[in-house]
Each structure stands twice: as structure tokens, then as C-alpha cells.
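Everything on this sheet refers to the single structure shown next.
A protein chain is absent from this complex, but the other protein chains hold their places.
Let's look at chain A:
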């Protein structure tokens, strides 16, 4: 791993700069207060349509918002200053926190808000942390959906010790919870396998295992210097990490959008494993369900419902045996049974002859007679009529469920939906007041959402489908369990990967290794990687342009991205060419005419020549770049006329060689469109000119 010579040096310099103040006055100053960065946005849409109404960080877990658990964890572990980064629905998060105990002046943990609508990934946030120089020392990085009772002080000590011993090589300590395969809080989606150096706790390899039957470890892990490489499949990533200040400085380490650091270059990532304490990250509804029931079963002690750690007077509960928690003014009708693991919020009224187990019921709910709830998560103000059966489903705020409705497992009713009466919702039904297709109108792929207010009017336009929601129902079906592929995707994202029975050990009856099946790695994540990578490169270049960052630094940053997303050199070339060619369109105006486009592109190309030169080395790279250029111009017909000029510029800047251009031009096996492109007058002229120039030069050689 320790290959790059230049990179660690660059870091060392940075690190020394950042820690210079500490170095010069040893031990006299008390250690700086522990800081934390809390990212209250997931940068994905996993909780749609629920998170259309409420940001993920505010989803109630056992009637307390997720972010409160995260803040309580941070405070309990000794954090004195927390920066909350919000993006999607930041106002709501801010309002919630300002009302909470964290913003009282007695709070030991000072909460500061950083809001921007521009964050698109964790990388953006960390860049901003660095740009604003918010952190002074090692800090804790968490997302706003972590529930934990961990004490990080030991991990922090280990982290600091390592950084002292190894001169800032270690940039990050990730915290894992030990949990065996098959544990209910292990979701398939976040399932990982890790290779570590058991002597130093250094993470050597981190891989998501979803859909893999075989795990592959590069041979480079097993160097002689590491005596004992341990492969671990019993860990749960808590998404809590201790980072060094360098982690956020832009060009060194880019974390990908999920919070997993890429293991690259001279940097090292270490790990800390906890066995006794609790830590989990809610990434989908399955995890939501699992963690909720863990809270009620008191695994997250001392964060139990009756502790009322949020110090909210509406949240006081009494705890009785079988883990039954009741709020103030709860009334329970005659013959109703609270079997076990039930939490009932303040002011809720339950009718007679109900049977409730493993469920959470919010505040001020009305529940009729003869209702069966098993594994139901009811938020506040839910109305449930008589004879309703609900299993393993999430019912959001102010939903109304009419008589004789049956909800099969894994249904979601997002806020203010009405269903019924007398209807059965099949397994995995999702109903929301937001029509599902409005999603596509969002131009913004990477934020949780934008443009929420538009749909109000549309709701009125479209009628509700009575078949889906019942005769008095209100809401749109987000997915049916079958047919549509998009719906399948939806199911996957909300509840996590479908809970198929575990693919058991496969056969290998032959003696030879040759009988092993072909690799079943899915191709799609790969494509996504390239897409994300492209966006990251674009972001990097944009910043480079704005802040005038030198090409060397850009190269460093792009390199680390390249490793992070495991991009091959040829892909790299195509992405880079594409991004740069699209750059003027992105920056200025999508409808530039070819004249203006070229004049906008020219200075950029000149600026970034070293960038190209760094990556274009072999002739295949030249060709790849040319293909990308061709593709770009095929996609943008209107700009076609400037292709000759662009190629000319590439040639003059000595990025592309004439041989390769000629070679490319004469390629036969192109599409019709490609042929059309080659017929372009100016391009032909340019090629002619090139050919002549070559003849001349070869003539010259002969003389």
C-alpha cells in the first residue's frame, strides 16, 4: 500500500501545518475540546417517500428523532462542540434542534449549524470543514442517523497514540460493532467484509458483500511484512469514525458518499471494534425496524425510552415488565392486551379488545377496537379504526387507517395518507400523498430533494386510485410488488435488499478449482461508480477553476478519486475528456452555439493541459480520449462544427499526436453517425492539413 512517494510527503507538510500550533508548545495547553461533525443528510433517497415530508435525521425512533440519539451519543462520549451540516430540509432540522435541549445554554455540547444547499456528498462537507477550518484536532465524524451508546474515548486514545507514533500517517479510525452473521441488525446492504492487520488494527481492505458469493482480496494485502492478516465478516459498520484534521483537507482523502473511506495511497485507516456497546446506522427501513426494537428491548441502555434523555416533558414514560412503556394519559380499552415490547406515546387512546406487541405508537394516536398490531411503527397523530390488522409496517404522521384494513408486512403509509375502508394492502405497499412520478421532474439527482412545494397543486389534478387506497382513501401507490421494474427498485431502496433466504454453500463436487462458477459480480454498481466518479471529477475541476488550484494538486485529487472508485486508466481518460468538454455547457449555458462554446473551452483546455498530459501516455490513451471526444460531439449535434477546432487545439497543445488522430479518423468500424461526423467539412480539412504536415515532416527527414 505504501507506494506513493509524493503523497505522504504532501500530507506530512499539511499535517505539520495543521498541528504546528500543538507541536510548538507541548503539553502546556490543555487538549483542545473534542469536536464532532454531524452530517444530517444522507445524500441519497433511500427513505423516499417518507423523507419527502421529514428529513431522515428527524424520523422518530421510539418517538425520539434520530438526530437526538446521535447528539446524545456525541455528548455522552465527551464531545463539546458539534457542527451539524444540513442540506435537505435544513430549516426543519434547525428548528427541531433549537427547540431541543442541545441548544439550551446548559448543554455541555455546543451545537453549531452549517447549512448549504450545495452539498452533494460527504466529500463536499469535508471540503467545507477544511475550507472554513472548523476543526482544530481529531474529530468524530457521524451521520445523523446513528444510534449508539458507545464510549469512543478508548478508540480516540488509540487513534491519537497511533498518530503520535507514526507521524500522522493514520488519518482515520473507523468504529465497528461485532455482530455475527445472521444477527438481525445486520442488513444485507451494509454487509461488509474486512481484511485487517491484526497486530496494528489497520484496515487493509474493505468490501461490501451484497450479492457476492465469493470475496476477493488482492494479493498485495498479503505481504510478508504483515504476519497475520485477519479476514472479518462479523462486523457492523457503525458509521462513526474518528478523523484527523487532514482527512478533510480537500485533495487528500475523499470519502465516498456512504462514508466509507477508500483505502488508498500512503494514508492508513485503522479500526476499533466494540463488542459490548451498541452502535448502528439506520440505512433502510429494515434497520429502522431492527434498531427500534433494540431500543425498546433496552440494548442501547442507557438510551431507553423511560430515561427521557431529550428532557422533553411530553416524553416521559413508565416502564413495566415485558418492556411495556406508557406515556402520560394513555388509555387502554377493556380487554386490550399489550403483550411485549410496546411503547405508547402520550395522549394515545386505545380501544377495547386490541392486541399489540413489538410495536411503537406515537403521541395522540386513536386506535379503535379489535385492532391487531404486530411490529407496527405508528408515528404521531395516527388514527386507526376498528378491526384493523397491521404487521411490520411503518405508519407516518396523521395517517388514517379505516375499518377492516389489513396491512401485510413491509407496508409504508407516509404522512397524512388515508386508506380503507375494507381493503388489504399487499406486502411491500408504499402509499404517499406525493405522486411517484414527480420524482423524475427533479433535476437534482444527488440531494435528498428539491422543489417540494410544486406538487400541492398537482395532487388536486390527479385523482386517487380507489383500487389502491380504498373508497375513502387518499394517496398514491408508490409501488406494486410485481411488474414494474422501477417499483422493484423502490422496494429495494426503502426496505433494503429483499430478504431472500441466504444462498447457502454451493456445490463444488469436482476436484479441480476449474469448476468454480464464473464471477457473479453485478455490473450495475460498477457503472454507478463511473457516474459518481464523473461527478466528483466535475466537482473537483469546478473548484479548481474557482479557486485557481494548480494542476498538480488537481492531479493528486483526481488520482485519489480514481483509486477510490477503482477506475481504470482507459475509463479515466474517457471520463476526463468528457467532463472537460462538457464543462463550458455545465458552467455557462446548456445551449451555447458552437462559436461561443469553443471560445469558452479554449482557455480551459490551455489551463488543464498538464492534467491531460499526466494521463495520456500510451497510444491507447490517445485513442480513448478521441473516442470520448467523438462521443461528446455525437451527443451534441449542434456543436459538431467545432470538432475540428477542438482537435486542432488538442494537437497544438501537444496533448494528442497526429498519428493517432489520423489513425482514429481512418477507423472503419464506426457507427453511421460516426461516419457522418467524419464527413464534416472542417474536420476533413484539418485531417488533410495534418496529413500534409506529416508528409512534409517525413520529407524533411529524408533530406
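Here is the rule we use: a residue touches a chain if its C-beta (ideal position, glycine included) is under 8 Å from a C-beta of that chain, and two chains touch if they have at least 3 such contacts; residues count from 1.
Going forward, contacts and distances are computed from a predicted model.
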Which of the following names does UniProt give to the chain that is not shown: "GPI-anchor transamidase", "DNA helicase", "Translation initiation factor eIF2B subunit gamma" or "Galactosylgalactosylxylosylprotein 3-beta-glucuronosyltransferase"?
"Translation initiation factor eIF2B subunit gamma"
Can you work out which residue in A:31, A:181 or A:335 touches the chain that's missing from view?
A:181
Missing-chain contact among A:116, A:133, A:153 or A:198 belongs to A:198
Sort through A:230, A:637 or A:659 and give me the one touching the missing partner chain.
A:230
For the full complex, which residue in A:103, A:212, A:328 or A:585 touches the chain that was left out?
A:212
Spell out the interface residues on chain A facing the chain that's missing from view.
179-183, 186, 193, 195, 198, 209, 212-219, 221-222, 224, 227-234, 502-509, 511, 513, 516
